[in-house]
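All protein chains of the complex are present and in place, except for one that has been dropped.
Up next, chain A:
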Amino acid sequence: MDAFTTHTGRAVPLRRGNVDTDQIIPAVWLKQVSRTGFEKGLFSAWREDPAFVLNNPAYEGASILVAGPDFGTGSSREHAVWALQQYGFRVVIAARFGDIFRNNSTKMGLLPVVLPAAVVEALQSAVEADPSLEVTVDLEGRQVRWGGEAVGFEIDDYTRWRLMEGLDDIGLTLRNADDVTVYENGRQPWLPTTV
């Protein structure tokens, strides 16, 4: 995945809570076996409504999604992350995320930023007032900045390091393959196999 250190871009306010992954990408888009082409499916049902925020030309090219609480709940489909990235998003900011979605995002280099609900709403209001407002998400400094504002966010050191280095998780684990072998040798003999 691409390394993420700091990103500056324009933001889209999505004033809805509980945006589940079925809304981010409906199941009909999950039939493909490739990893590309999912941007067309992003919010595809909602995008049919001309009033939907992503259809507002003022937000064209925005790369930061500022959403309501509990973003990415529901299905484990990583296609939701791929769709957001392929559409052009690098960051999603929300007060709370579905656990699996947040995990999937950090595996792919889409940065999920948790900010207090009141701060998220303030940022939404700011970009509604001025869609050209530039927002900086600084992973190194753990800070989101816009206008004269600067708000810190929390992320664990390990995930931050992995994102900043753009490291492949599998490669990291394989460095410890010997530990896995040692563990396997101690597993209980009654544990099932599928053959």
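Criterion: contacts are C-beta pairs under 8 Å (C-beta built on N, C-alpha and C of every residue); 3 or more make two chains touch, one makes a residue touch a chain; residues count from 1.
As a convention for this text, contacts and distances are computed from a predicted model.
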{"item": "Chain not present in the shown complex, as UniProt names it (candidates \"Glutamyl-tRNA(Gln) amidotransferase subunit A\", \"Cytochrome C oxidase subunit IV family protein\", \"3-isopropylmalate dehydratase large subunit\" or \"ABC-type xenobiotic transporter\")", "value": "\"3-isopropylmalate dehydratase large subunit\""}
{"item": "Of A:Glu149, A:Glu165 or A:Asp179, the one touching the omitted chain in the full complex", "value": "A:Asp179"}
{"item": "Per the touch definition above, residue among A:Glu60, A:Glu140 or A:Asp169 touching the missing chain", "value": "A:Asp169"}
{"item": "For chain A, residues in touch with the removed chain", "value": "16-18, 20, 22-23, 26-28, 30-35, 45, 69-70, 73-79, 81, 96-100, 103-104, 107-108, 156-158, 169-170, 172-174, 176-177, 179-180, 183-184, 187-195"}
